[in-house]
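With one protein chain removed, the remaining protein chains of the complex are shown where they sit.
Order of writing sets the chain letters: A, B and C. Residues in each chain are counted from 1.
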Amino acid sequence: MSGNVFGKNFTVTTFGESHGAAVGCVIDGCPAGLKICEDDINADLSKRRPGNGDASTTRVEADVCEILSGVFEGVSLGAPIAIVIRNTNAHSADYAPLKDVYRPGHADKCWDEKYGLRDYRGGGRSSARETAGRVAAGAVARRLLAENGTAIKAWVSAVGGVEAPGFGEAGFLMEEIDGNSLRMPSKSAFEKALALVKKVKADGDSIGGVVSCRVTAPPPCLGEPVFRKLDALLASAILSIGAVKGFEIGAGFSSAALTGSQNNDAPLGLDLSANNAGGTLGGISTGLPLEFSAAFKPAPSIKKEQRAFCKDGSIRDISIKGRHDVCVCPRAVPVVEAMTALVLADLLLENRSSRL
Amino acid sequence: MSGNVFGKNFTVTTFGESHGAAVGCVIDGCPAGLKICEDDINADLSKRRPGNGDASTTRVEADVCEILSGVFEGVSLGAPIAIVIRNTNAHSADYAPLKDVYRPGHADKCWDEKYGLRDYRGGGRSSARETAGRVAAGAVARRLLAENGTAIKAWVSAVGGVEAPGFGEAGFLMEEIDGNSLRMPSKSAFEKALALVKKVKADGDSIGGVVSCRVTAPPPCLGEPVFRKLDALLASAILSIGAVKGFEIGAGFSSAALTGSQNNDAPLGLDLSANNAGGTLGGISTGLPLEFSAAFKPAPSIKKEQRAFCKDGSIRDISIKGRHDVCVCPRAVPVVEAMTALVLADLLLENRSSRL
Amino acid sequence: MSGNVFGKNFTVTTFGESHGAAVGCVIDGCPAGLKICEDDINADLSKRRPGNGDASTTRVEADVCEILSGVFEGVSLGAPIAIVIRNTNAHSADYAPLKDVYRPGHADKCWDEKYGLRDYRGGGRSSARETAGRVAAGAVARRLLAENGTAIKAWVSAVGGVEAPGFGEAGFLMEEIDGNSLRMPSKSAFEKALALVKKVKADGDSIGGVVSCRVTAPPPCLGEPVFRKLDALLASAILSIGAVKGFEIGAGFSSAALTGSQNNDAPLGLDLSANNAGGTLGGISTGLPLEFSAAFKPAPSIKKEQRAFCKDGSIRDISIKGRHDVCVCPRAVPVVEAMTALVLADLLLENRSSRL
Partner (left out) sequence: MSGNVFGKNFTVTTFGESHGAAVGCVIDGCPAGLKICEDDINADLSKRRPGNGDASTTRVEADVCEILSGVFEGVSLGAPIAIVIRNTNAHSADYAPLKDVYRPGHADKCWDEKYGLRDYRGGGRSSARETAGRVAAGAVARRLLAENGTAIKAWVSAVGGVEAPGFGEAGFLMEEIDGNSLRMPSKSAFEKALALVKKVKADGDSIGGVVSCRVTAPPPCLGEPVFRKLDALLASAILSIGAVKGFEIGAGFSSAALTGSQNNDAPLGLDLSANNAGGTLGGISTGLPLEFSAAFKPAPSIKKEQRAFCKDGSIRDISIKGRHDVCVCPRAVPVVEAMTALVLADLLLENRSSRL
């Protein structure tokens, strides 16, 4: 049931397994006339690329894309844009010992039950590598949004228990985000988090975290009042990223403890520290910045021994030897940005027909 | 763009404004042969019905439905099931003073900007009354799931800062939920929460809360590995309920602070207190109970004076006089259950074709 | 799988069985600000109404609609528009003898095989009465198109072997169409066809025919180059009408015998007799009139004895006693118009986002 297709207007289909020939996407519905080139996409891919951070896997992929269609003389045609990223550094042999083991916290067992067979090499379609296709599509969506003045910026707001200051709080530095390997908006938070990451890594373990995202100058009037609330579409987009277990927008879970008079934003919406709504009311974007966060569980692949089901029903102690992220959050930052871009681009195109 | 249509297989379209002639739904895709009658639906509607709880609006609606089609001799035909619930107790006059005011925390201003006009009576389509159609459809979905042995139960786990014990914790009593007006699973939590509700009401204010949901014996193998992850579809469904600002599944936001060895569930999945995954892995249901929560912001309509934008751009102090919920959570419980049922029924029908 | 939902932008769900409580539709995606009232819809319904023509069933239905939602003070809100038409003249008893018989040329046997049960009263959901919901939705779509200056006119171009002159040919009179009970554009053709209809009726038989449709001033640029060609969407819409077995646009089947130099329309497109393209090129509307036709098979319900399968596998001679159309074409005229309107409204709304 087209579970690899996202969006109704700016429609993206992703494809590819971790250790297959390639990953990629096809974008259907991108308006004609948008300037795009492979470098735009490669720039975003490089942020997601493995091998470039303290918390990252050591698998190294060039992650250079090829645009197969839909772009002519540097401009989109209004035709489908197919983008392919070849897999070049797959160490499939690492996974042979796991062929008949269901790794805890992974989809392995579910795949076998649902599909009857499975690509056991690196998670196959359930690998985080699948998100390269999303990031490629997101790069195009971001170009479209940029034409409207909209910018999307995500960062790691917590690693394990180490929290960075929130946007607008003392110590939050937007320019710091791209300056450290954990993509945190504060140098001191980064240093504490890095120490934690190193310790966890030494333990052969992994650690969870939180990614936050802020969209400035989002188009107003995106979303619809009932099932296609902007909040709902963002939540779905973000929860579709592997390892995400929670989503909140604006005041989020903390709004549950507030009164209406505390939580209602003042009409002018000028005080950014009080954007409790997070940029939407009744499911529709107000034009104020969109602000939301996603909780990522710790990566389930760890060296530390754990008990695991095997295909034959037995239970075994396993240690997972592949090249895994200690904390997925830094590399998830461009994926959160990409999914946000896909939602907004989709609604941007839809929105043009809301009134006579 | 069909923002009032939900689901791809068990497809529900809801309709109706708060103060129009009726609200309701059409269900397309319900398999033939399901026993359903109006009483089944009325039973669920009565849980959502206004006027029956300490935290609820005093608007009284009989909320009795009529099935217009799709059921013949008490059994579904496989044809669309149209269900209508007449509005009988609309006090539209209450809203006349608000015709040109944009209520803070509501969609009023967004509606005017997006659609150019608006039904100002009680929120129109953005009213919580719209959820009656969802509950009616959900009642049919629940019947379908019940045929598979699946049961859905939600409750209020927090009102303001007053938290009830979690499922499996000491003091949690499933049978208590339907025994108190706040639908909390603990009498002592209820009493504390009720005192808070009364105080907030006396202040002319409102209060937020959390609704938690647990699905027992969910069908395994629901959901798909990428965009149609069960988690993503649930998040979208829950965030499509007005006032919801956060969603988490399994360990949710707390998993961000855990290590992989702490968070990975032991293979047997027998220890319910350690269902950190919340019943899904890689976006696919494992067959273990689904467990998730939703944060509800305080209802934005309050008697307490607040500053509001007017249509003409001026700012005015307003006090909202309608009949509003002090805490929306108790009445949101059946809506959370309904949306959960719609997601699961949709996937249940889809799931049958995942392998050759 | 939402087989009762039509359109992606102007999305219509129809519901209702022939002998149930009501038929109707919900329109999702109609822009806000459109003036609509029940009389607009009733006017179109009355053209489809049974009992008003020489070739029609004698079942008499008032076919007066009620708008339940989506319209406020005579104007669309941008919210779903639910429209209900009560069934009042169902003679279900007529069908009791057919409960266990599969009528030849009907869906009866397929229904039992596909759904396991069936509403045997008058065809249930497969009855032509289902189209009342389409006509109601089409009336709203036509209002939307009329705002753009687009008009849709269909007529009966053949009954049995009796053909009326084609549009632009000598003897074709647009104003004659609504002046005779067979909706033919020529008095002499009507008289010949009427004689045929009377003879066929006297024989207890039925007769096929052709309905042609012409859209003046269609919005240009509707449709897309590949799967959503305007031609493809129209074909699907028209073939979704029961009894339609063929569709052709522009020169249609006769173009198969032409050369390119004969068939290519001259660039100016001014000579209407040479609109071989029928108003589309490459799947996109050119702005010239859309011209297409649909072949209707003879209604399968006839008094004349025929052999039929029974539920128990036996074969029986039956004579169908209900009140049936001798030729469905005259009453199909408003249905063809409605489906055309639904396609064009759907594309009209989609079209606004095709370029940057």
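The rule we apply is simple: a contact is a pair of C-beta atoms (placed from the backbone, for glycine too) under 8 Å apart; a residue touches a chain by one contact, two chains touch by 3 or more.
None of the values given here were measured: they were computed from a predicted structure.
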Point to revise | Residue among C:62, C:96 or C:258 touching the omitted chain | key: C:258
Review point. Considering the whole complex, which of C:98, C:140 or C:200 touches the chain not shown?
Key: C:200
Point to revise | Contact with the hidden chain (one of A:9, A:131, A:261 or A:340) | key: A:9
Study note, to complete from the structure: Contact with the hidden chain, among C:35, C:198 or C:245, goes to C:245
Review point. Which of these, C:62, C:96, C:195 or C:226, touches the one chain of the complex that we don't see?
Key: C:226
Study note, to complete from the structure: Against the hidden chain, chain B presents residues 8-9, 29, 31-34, 76, 78-79, 144, 147, 225, 349-350, 352-356
Study note, to complete from the structure: chain C residues touching the chain left out here are 1-6, 8-9, 14, 102, 104-111, 113-116, 125-126, 130, 158, 160-161, 200, 203, 205-210, 220-221, 224-229, 231-240, 242, 244-268, 276-278, 281-286, 295-302, 304, 306-309, 315, 350-351, 353-356
**Study point:** Residues from chain A at the interface with the omitted partner, ascending
**Key:** 1-5, 8-9, 11, 13-17, 20-24, 26, 28-29, 32-33, 66-70, 72, 75, 77-82, 84, 114-119, 124-125
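FYI, only the chains that are shown with their structure count from here on.
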Review point. How many Å are there between the centre of chain B and the centre of chain C, using C-alpha atoms for each centre?
Key: 39
Review point. What whole-Å value do you get for the distance between chain A and chain B if each is reduced to the mean of its CA atoms?
Key: 27
Practice item. Using mean C-alpha positions as chain centres, tell me how far chain A is from chain C in Å, no decimals. Key: 47
Revision key, fill the gap. Listed in rising order, chain A residues that touch 2 or more other chains are 8-9, 225, 350, 353-356
